[in-house]
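In this view, the complex is presented without one of its protein chains, the others remaining in place.
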């Protein structure tokens, strides 16, 4: 296991904009507060969602789209640099009206309402291709 | 997107009381430590749960009740002021014996066991009616 101690430079509460993209809003916040690395957790609701599942054998993402209103019951992830750009690696648990839960890597989703807690780190996190998993990982 | 930097005044670990209400326990902790704003994450189990889903068209909450023991696999939310009272906006992911996950806004649930991490903010968060979503949002 690789780990590093990190130093927090600021803590932020954000309200994601109705109609914007869930993941892009997080990247916009990171850019606005000049953070190239950070950790976040969030909750809210979306009007739709594109969820990715990583195929561990084929080593590629597969996508499922839910074109329906969903609660965001939990959302967790981190901000790092990927190919020089800010990237919010974002996983989420969503739910339907009857309580059924859906989950995975959320690539996109239209914000209905979103509340986010973000910790910005001084310590840089840069993703690079990992040979074993063929994922872009930091450390 | 609206955001603000926040200042943490204290961090707390709490064990929620068996038989008490999950959300009220969080509000009680906030009151006890004099926090009108904060962020939390939690895990545990409940004896039952009332889950809300916000109808984005009708602009009202719909309720589903699960009258059965459930694990609390993840719980995330924040404390703010709503009409002058402390309010813990609380989302949760629950699960059944076979691993099936249920999720949403948890309005109520009888604690079986609960472990909570809470950060109290000096920065106030006050909810007001948002015209677009007809939700009470801060910022």
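Note that the chains take the letters A and B in the order they are written out, and that residue 1 is the start of every chain.
Heads up, the rule we're going with is that a contact is a pair of C-beta atoms (placed from the backbone, for glycine too) under 8 Å apart; a residue touches a chain by one contact, two chains touch by 3 or more.
For clarity, every value in this text was computed on a predicted model and none was experimentally measured.
Undergrad: Kindly state which of the options B:1, B:64 or B:113 is in contact with the chain not pictured.
TA: Looking across B:1, B:64 or B:113, the contact with the absent chain belongs to B:113.
Undergrad: To test your reading of the contact rule: which positions on subunit A touch the chain that is missing from view?
TA: 1-8, 39, 41, 51, 53-57, 62, 64, 66, 74-78, 89, 91-93, 101-105, 121, 123, 125, 130, 132-133, 135, 137-139
Undergrad: List the subunit B residues touching the unshown chain?
TA: Given the touch definition above, subunit B has residues 10-18, 20, 25, 28-29, 32-33, 41-43, 45, 47, 69, 71-76, 93-101, 103, 112-113, 115-118 touching the missing chain.
Here is the rule we go by: only the chains that are shown with their structure count from here on.
Undergrad: Please compute the C-alpha centroid of subunit A, do the same for subunit B, then give the distance between them in whole Å.
TA: The separation of the two C-alpha centroids amounts to 21 Å.
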